[in-house]
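All protein chains but one are shown in place.
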Amino acid sequence: MAKMIKKRSKKAGLPPGTLVHIGEQRAEASKITVINYDDADYHEKQLKSVEECFPYKDKPSMTWLNIDGIHQKEILEKLSGCFGFHPLVMEDIMNTDQRPKMEDYADYLYIVLKMLYYNEKENRISTEQVSLIVAPHTVISFQEGLEGDVFGSLRERLKNDKGRIRKMGADYLAYSMIDAVVDSYFMILEKLGEKIELLEEELISDPGMKTLHDIHYLKREMIFLRKAVWPLREVISMMARGESPLIHESMKLYLRDVYDHTIQVIDTIETLRDMVTGMLDIYLSSVSNRLNAVMKVLTIIATIFIPLTFIVGVYGMNFRYMPELEWRLGYPLVWFVMLVIGISMLIVFRKKNWL
Amino acid sequence: MAKMIKKRSKKAGLPPGTLVHIGEQRAEASKITVINYDDADYHEKQLKSVEECFPYKDKPSMTWLNIDGIHQKEILEKLSGCFGFHPLVMEDIMNTDQRPKMEDYADYLYIVLKMLYYNEKENRISTEQVSLIVAPHTVISFQEGLEGDVFGSLRERLKNDKGRIRKMGADYLAYSMIDAVVDSYFMILEKLGEKIELLEEELISDPGMKTLHDIHYLKREMIFLRKAVWPLREVISMMARGESPLIHESMKLYLRDVYDHTIQVIDTIETLRDMVTGMLDIYLSSVSNRLNAVMKVLTIIATIFIPLTFIVGVYGMNFRYMPELEWRLGYPLVWFVMLVIGISMLIVFRKKNWL
Amino acid sequence: MAKMIKKRSKKAGLPPGTLVHIGEQRAEASKITVINYDDADYHEKQLKSVEECFPYKDKPSMTWLNIDGIHQKEILEKLSGCFGFHPLVMEDIMNTDQRPKMEDYADYLYIVLKMLYYNEKENRISTEQVSLIVAPHTVISFQEGLEGDVFGSLRERLKNDKGRIRKMGADYLAYSMIDAVVDSYFMILEKLGEKIELLEEELISDPGMKTLHDIHYLKREMIFLRKAVWPLREVISMMARGESPLIHESMKLYLRDVYDHTIQVIDTIETLRDMVTGMLDIYLSSVSNRLNAVMKVLTIIATIFIPLTFIVGVYGMNFRYMPELEWRLGYPLVWFVMLVIGISMLIVFRKKNWL
Amino acid sequence: MAKMIKKRSKKAGLPPGTLVHIGEQRAEASKITVINYDDADYHEKQLKSVEECFPYKDKPSMTWLNIDGIHQKEILEKLSGCFGFHPLVMEDIMNTDQRPKMEDYADYLYIVLKMLYYNEKENRISTEQVSLIVAPHTVISFQEGLEGDVFGSLRERLKNDKGRIRKMGADYLAYSMIDAVVDSYFMILEKLGEKIELLEEELISDPGMKTLHDIHYLKREMIFLRKAVWPLREVISMMARGESPLIHESMKLYLRDVYDHTIQVIDTIETLRDMVTGMLDIYLSSVSNRLNAVMKVLTIIATIFIPLTFIVGVYGMNFRYMPELEWRLGYPLVWFVMLVIGISMLIVFRKKNWL
Partner (left out) sequence: MAKMIKKRSKKAGLPPGTLVHIGEQRAEASKITVINYDDADYHEKQLKSVEECFPYKDKPSMTWLNIDGIHQKEILEKLSGCFGFHPLVMEDIMNTDQRPKMEDYADYLYIVLKMLYYNEKENRISTEQVSLIVAPHTVISFQEGLEGDVFGSLRERLKNDKGRIRKMGADYLAYSMIDAVVDSYFMILEKLGEKIELLEEELISDPGMKTLHDIHYLKREMIFLRKAVWPLREVISMMARGESPLIHESMKLYLRDVYDHTIQVIDTIETLRDMVTGMLDIYLSSVSNRLNAVMKVLTIIATIFIPLTFIVGVYGMNFRYMPELEWRLGYPLVWFVMLVIGISMLIVFRKKNWL
């Protein structure tokens, strides 16, 4: 979990706008892909050098430039030089420790998103930062370069579907990408929901220290998730407020839709948190209930046998003058007395509801 | 409870406006009912096909179109084609995982509500999404298709009561439906109130792990309820703000009334939550009180008899030279000493308030 | 406490404005009293029928009409017919499950208050809803009809005191009634303060399950109180905002004064709540402290005597060849060893601070 | 603590503006002191009757009138008559159960402050209400009449210091008094800080029920303090907003300064509260840690000796045919077996980290 605190310290003291990669390097070399399309045509190409993408800058058709791997600062510098981006934008792209945000640089919008995956192998949520630059006719996306992304079906639609999406501009493409990201959150929530269900069963059948650690781990993942999703609300509502000419009036309905989905995700996170908190309470209660059960058994056995052991101790004494020892019925009498004591104790316990 | 997280993942990657049913399919085929009325007339008819309702579109009299079952996407597509609804509206209608909301599409309003039932068989609250489209002269309602709804008495009033409701427009009908939904929440609250009362008695008479689980279950149902009711406040206040020409000025008083009811429902939910939280505290306290009681008994018995058992052990030793063993009054003396010790211990315990 | 949830379900499905009494019927028949006064004159009369009050409607002198008992819907209907009140107002008057609120119907204001009494017999706070209708020259108050109200001294002042109050209008009378209600809250707070003091003493002297239940009961009464007082703040600040011509500019100072009192009541409730929460903590701590004390005694007795009992057990064995048994000083030696063990254990416990 | 709820009930039912003293009477007779000064002159006089102060009303030089003891309603009535104060102001001055507040009566401002002292004898914070009336050229202060106040050094500065303060008006004097009050809060905070330090040491060395009660007492004093300081923020920011012509533009910097101090006081109170809450957690943990330590000792002693006592019990049986009893080495063998059992148990406990 301490990974939540990324090594940012290497940036301390550097001037603003210095490009330093903060985060894990997840790919060998950056991969640059360009998708160029309009109503009629569609081209997809993997570029060998960053310079190859410069000609797309002035094309009237839509261009989606995707960069996988953000650790190579030469590529970002060249892009920035060509498109004229602010150094602070480039700095933020390389720093994967950003909150989701939107910044309006008049000529273009800079948007930061968090893509979440459920890492089946390590059994935890992993995160990847996606930066979008939305300019007229152009969307540039920057990913950290994990295997795959959530935009697969979006690419399919661009390729095959000659409808709406091919006619629309950069704002619609950016919206579609945000929508894809938010949709992927629902999958994470389902996964967490399943985990919670499993833990609830474990909680009833066999709760132990492991259950407790699992509950806490889940709680932390929820904090993690919330941190990634919560600021997105603000991002989308900023976009929908329509102050930038880069986002057309007609996008409002779509943005409201994805805003609703974000609210739903946040709502569900809150609900899951409440559920996990409730589980913690149940865990603690069942632990103390168990202690109670154990104590009762001890008490019953001990309170019955301690007095009886005392009695047999009495007649184990070696005094010369102990009349009872000489009685014919001494021994059975002692047994009788002890039985009476034992049984009456059992009755008392029953009445106290301890059995 | 994991049902709170509906399987939305099948929608991931689809373009916005794609009709996919999310939720349980609760009816075989959709049932379409039309109620057409004005001040003088009233007709009610069950339609065989969706096309039959198209003629009602341009009638000057009020039309209430009710669709039970929202899983058949052809019906929604045809309706949408005839009335000119936005694809996002149709998408939201089929997705039962919505929060209550209102959206203003200029020509019509789209309202989402949650109908709640107390499911006596499964002893839990079940929920059904109701979508309303309010257009001039027309209200279209979409239900999931559970047996029955909360609009029975509303239909009665429309049929028999020639008064106010038959003279008013679509806004009043929509208001009446919201009012019916909010009224039904009070019944759920009463049910929960009864459950809480039962649990409180159980808490005093015989609290156990089951009580704990019941308390937590109740707590969750409260979260559930809150999630359904809370956003409704915003919906009604948006309607009352009167920005849409579809809602007449004269509706304000009525909307304020139903708004008040919603606030009352929310208030009561908060109160019930506080009560349930208090019950949890009492439960935990009574568990630890019980442990205390058990420990006291153990301690009293043990602390009295352990020293006495030691004493009788002493005189059970087989040393050749033990003068006490030869004394005439050795045995009664030991009894006397032991009685003194036992009784003085009881006195100490009494003074310490342990008996 | 489940009484917090009143039987509202009987209203479900009825059209808005239907008069249904919700709450306990506290009086046999409604009692109508009229007080008519101006600077010079004062009349007080108990009316036999509601029609008798109609002539007061157009008098230029101030009229205070008080109705005790709100379960007779004929009376309300007649009043409403004469004065022209909105059906929703009449509906709210009969429904005692309202939050304090103010509604501005242009011609008159509708105000809901909660009167609180400390019910000495049942040892709990009981509540009564007071509805005020403030029209020019007329204030109509509706009470549920418990024995007495908090307006006794207000009536005295009207009767005897020819000063300010007799010269002022309906707004001042309404303000005086709200002031009387808020003043009565201070008495409830004093009562609760006394109860808390008693409980604190009990908490120190002899805490038990009863104390716990009392603390929780108090906590609930606080929730109850808060629910009644909190919305009043908003009511008074709405009145003071001076948007209604029914409330004169000169009333502002008085309304600010009663607003301050309300804030003080709320403040005190919050303080009392904090105190009660602190008491709960102390209760739980003292329970676990007690358990500790009990456990210590058990441990001390057991750890001292268990080893000693073992030793005497050793010399109670019947082996033929046990040299110690034959020693002259065997017996005193064993006693000496046991004393050394016992005393050194006591020293250890002392050092561990257990004694 | 129940003193937090002052006996206000004696006011119930009285008309607004009735002068009733609420609070303790702390002085025999009220003491009236007048300080009159301008740039050049300074006079200080103790008045014998309230009438003596009337001439100061129209002097062009600054007058500070201080009244110690607010229980004599004649004095307040006369003052009010001379200066023309509103009856509600006089009522509030006599009621010491006010929150800090500021009221703008156009001709004068009415300000309520809480002066706090650390009462060394009773080891608790005691409070005194100070009311200020700020008119042009005049400040009237009303105190409850405890021994001394926090304005000593302010008087010194007025007397000796011919600088700034003697040139400024009533607003600066009022500001200086508020500043003196806020400065005195820092002394209370230091006192509380010391108490917390002492309690922390006690918590580590020897925590008991007394520690718990002390922590709770501290917590309450914090609530108390917060109640006195929190509303002051609003008072000062209202003054600084500069809506009253009685407060000059040039005062803004000074008011911002004292506002900052108030925020600092509130900040520190919050920090202290967090610390006290943390102490409560530590207390509870150390109590349960102790229980653990006690239980471990019991368990170790008992689990070692109970089996051994069983073994010696076996050979204390009186069966005629028990071959071991006849063995030559029976006795040492039993000792050997018991030592093996005891030591191996110790090893197990060591491994379980219980020793």
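Structural remarks
When the chains are written out, they are named A, B, C and D in that same order, and each has its own residue count from 1.
By our rule, a contact is a pair of C-beta atoms (placed from the backbone, for glycine too) under 8 Å apart; a residue touches a chain by one contact, two chains touch by 3 or more.
The structure displayed is predicted, hence computed values, not measured ones.
Shown chains touched by the hidden one, complex as a whole: A, D. Only one of the listed residues, A:Cys82, A:Ile266 or A:Ala302, touches the absent chain: A:Ala302. Considering D:Asp161, D:Asp206 or D:Glu243, the position touching the chain not shown turns out to be D:Asp161 (whole complex). Check A:Ala29, A:Ile204, A:Val294 or A:Ile343 against the missing chain and you find that the one touching it is A:Val294.
Only one of D:Ile22, D:Met115, D:Val229 or D:Leu298 touches the chain withheld from this view, namely D:Leu298. On the side of chain D, touch with the chain left out of the figure occurs at residues 150, 152-154, 157, 161, 164-165, 176, 179-180, 183-184, 186-187, 189-190, 193-194, 196-197, 253-254, 256-258, 260, 263-264, 267-268, 271-272, 274-275, 278, 281-282, 285-286, 288-289, 291-292, 295-296, 298-299, 302-303, 306-307, 309-310, 313-314, 316-322, 353-354.
Across the interface with the omitted chain, chain A contributes residues 1-2, 4-5, 7-9, 11-16, 86, 88, 91-92, 97-99, 101, 103, 105, 206, 209, 212-213, 216, 219-220, 223, 227, 280, 283-284, 287-288, 290-291, 294-295, 297-298, 301-302, 305-306, 308-309, 312-313, 315-318, 322, 324-331, 334.
As a convention for this text, only the chains that are shown with their structure count from here on.
If chain B is left out, touch-linked groups of the remaining chains read A | C, D.
Taking shared numbers over all numbers used, the chain B to chain C interface scores under half, which places it in the different class. Centre-to-centre spacing of chain A and chain C amounts to 43 Å, using the average Cα coordinate of each chain.
Multi-chain contact residues of chain B (touching two or more other chains): 288, 291, 295, 298, 302, 306, 309, 313, 316-318, 322.
In terms of inter-chain touching, the protein chains here are arranged end to end in an open line.
Every pair of chains meeting the contact definition is listed here: A-B, B-C, C-D.
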